[in-house]
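One chain of protein is taken out of this complex; the other chains stay put.
By letter and in written order, the chains are A and B; residue numbering begins at 1 in each of them.
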Amino acid sequence: VTLPRTYTAGDLAERFNLELYGNPNVKIKSVSVLKTAQPDQLAFLANPKYRSQLSDSHAGAVVLAAEYRNEVRHCALVSKNPYADFARIATLYETPESFISGTHPSCNIASDAQVHPTAMLGAFCSIGARSQIGAYARLEAGCLVGEDCVVGEHTKLNARVTLVKKVIIGKRTIIHSGAVIGADGFGMAWDDNQWIKVPQLGGVIIGDDCDIGANTTIDCGALENTVLEDDVKLDNQVQIGHNVRIGAHTAIAGCTAIAGSAQIGRNCLIAGGVGIVGHIHICDRVTITAMSLVSNHIRKPGSYSSGTSLQETKLWRKNTVLFRRLAQSNTSKNLSKSMQDPVQDG
Amino acid sequence: VTLPRTYTAGDLAERFNLELYGNPNVKIKSVSVLKTAQPDQLAFLANPKYRSQLSDSHAGAVVLAAEYRNEVRHCALVSKNPYADFARIATLYETPESFISGTHPSCNIASDAQVHPTAMLGAFCSIGARSQIGAYARLEAGCLVGEDCVVGEHTKLNARVTLVKKVIIGKRTIIHSGAVIGADGFGMAWDDNQWIKVPQLGGVIIGDDCDIGANTTIDCGALENTVLEDDVKLDNQVQIGHNVRIGAHTAIAGCTAIAGSAQIGRNCLIAGGVGIVGHIHICDRVTITAMSLVSNHIRKPGSYSSGTSLQETKLWRKNTVLFRRLAQSNTSKNLSKSMQDPVQDG
Partner (left out) sequence: VTLPRTYTAGDLAERFNLELYGNPNVKIKSVSVLKTAQPDQLAFLANPKYRSQLSDSHAGAVVLAAEYRNEVRHCALVSKNPYADFARIATLYETPESFISGTHPSCNIASDAQVHPTAMLGAFCSIGARSQIGAYARLEAGCLVGEDCVVGEHTKLNARVTLVKKVIIGKRTIIHSGAVIGADGFGMAWDDNQWIKVPQLGGVIIGDDCDIGANTTIDCGALENTVLEDDVKLDNQVQIGHNVRIGAHTAIAGCTAIAGSAQIGRNCLIAGGVGIVGHIHICDRVTITAMSLVSNHIRKPGSYSSGTSLQETKLWRKNTVLFRRLAQSNTSKNLSKSMQDPVQDG
């Protein structure tokens, strides 16, 4: 990591409003993790799992909660939210990307597209008819923007992002490489002896401050739009079907798939590999654990799961046989009765 | 949505052979959904879940089954297959894409490739040795076609599709952005202390009228070909291993993965997030529900599932513990006996 600048622990405490315990003159040249940090590096403790590494860490300073402040060798920077404050400090040590406004000569820009003079377009970008690229937007090499798209101010498309058509993106959003936004939804009608394609006429609206992971796909709406509100965070290889709506501040981990017309609330935390079937409503503040399947509405905030947990394959095989026969085998009064109750998911 | 033309409800009834109830002179300028449709818009009712929206809808006309024809405010267009007929009508209201035959000057075409003069190639396309692009085929920007490929007449590759090599595609097929077709299958042999790559010598054959989703991957065959018959529909982020064969009219939803040499029948409906292990045979007319794992042959048409359903995480944890101990804990006569039966999957 190239070092753009050096700060003292005292500088950092003052700038980020943290309480300092220890020598304020310790020089911090970069950031690291507890285990490998050197005396000129800053580390942090957010996950209590790593607490045992505190006393052995050579870090010059550590951002942590007040309760651990006496367990560091050198300097402690006490924070109410150590991970968030570490994130803010780490930004100081990022190598700043060079930003040079202008369009690479290899780009292919439609005559009626509007590219703001302050925007930066790398090699082999293509901008379709009627599309607009906002002020200080940054498109790395190989971004293909189709017709009728808008890329907001300060939004960044990493190398090789595709906006197919009618994709409107807000400000300060980041789209990672390989993402495809605005492709046709999976809409077709069965007609006697073949499929008929249902025209996908809608677009995609993405808010401000969103983050869309690498190779993630977000389909256009069929008749209305697919919508991501502000500050939605999607990891890599997430799949969002047509007409889905995702509420503000919801974060979704890798490889999760959300089928068409599902509505996800605000401030949800959806783990990786989750499946959400079509036309489902999930209320605000719901957590779904990894690889769960959501096939009914969820109307109450809380944490939900499905699946089974890992065990040795040999024993697991026997249990799966018994699972398949639960209903058949079980004749106890308790279970028979429970079968008659209406099933309430979520 | 730009409006290419206006039709009256009567025009639509006549053109698509639908029974009309109400005023045939209602002007329909575009299509929408029941909930938000305006008096100059057409909507439809296919999923009975949305029936309650009929009476409140302002739609100028609604395509629906005969039984609901009296529940609309304005005009009813009665159909035996409302979704299919709506799809056909909606096509009238699509903004027609401009099609201009010719090759963008930035393209890189091998000297022995054949591009039909009526085909359309966008910016930054590359066509490899001996490949053929058929009449009226459309390749959007950034499509990379390797060696020995064929793109059939009227087939469309959206922006940034990659055909690696030996990929033969039929007529009127649509491939969405980011799809990679013809990459090497995952073939390797363990040899004492390292992996040896097994050469992947086959190709991929894709039929007519197929639809391949964004960022979907279809590997080439190892020795034979990977084959998709006509009218196969794959959603986004589907993974198809080497030597797989998929029967005509089968539809597969997002994020489903099919391992090498599996054979899927015709007219199957495979939901999202499903896993199908290698060398499995699935007969015609099989439905697999979301996130199921298929690890044995399926020889009887019908619907199959695996997994468990969603519940609160706290209670789920307890149940997963009990699942892991089903075989160990259960000593009842019923279950012991069932363990001795041969297990029949699917």
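Going forward, a contact is a pair of C-beta atoms (placed from the backbone, for glycine too) under 8 Å apart; a residue touches a chain by one contact, two chains touch by 3 or more.
Given the structure is predicted, the values throughout are model-derived calculations rather than measurements.
Contact with the undisplayed chain is limited, among A:R69, A:R138, A:H154 or A:H176, to A:H176.
Which of A:D11, A:D209 or A:D284 touches the hidden chain is settled by the complete complex: it is A:D209.
Listed here are the chain A residues that touch the chain not shown: 1, 31-33, 36, 46-47, 49, 81, 83-84, 86-88, 90-91, 93-94, 104, 106, 122-124, 140-142, 158-160, 174, 176-178, 209, 211, 213-215, 231, 233, 235-237, 249, 251, 253-255, 271-273, 290-291, 307-314, 316-317, 320-321, 323-328, 330, 332, 334-335, 338-339, 343.
For chain B, the list of residues touching the undisplayed chain reads 106, 108, 124, 126, 142, 144, 146, 160, 162, 164, 178, 180, 183-184, 186-191, 193-199, 201, 215, 217, 219, 223-224, 237, 239, 241, 255, 257, 259, 273, 275, 277, 279, 287, 289, 291-296, 298, 302-309, 311, 315-316, 318-319, 321-325, 328-331, 345-346.
By definition in this document, only the chains that are shown with their structure count from here on.
Annotation: 25 Å between the Cα-based centres of chain A and chain B.
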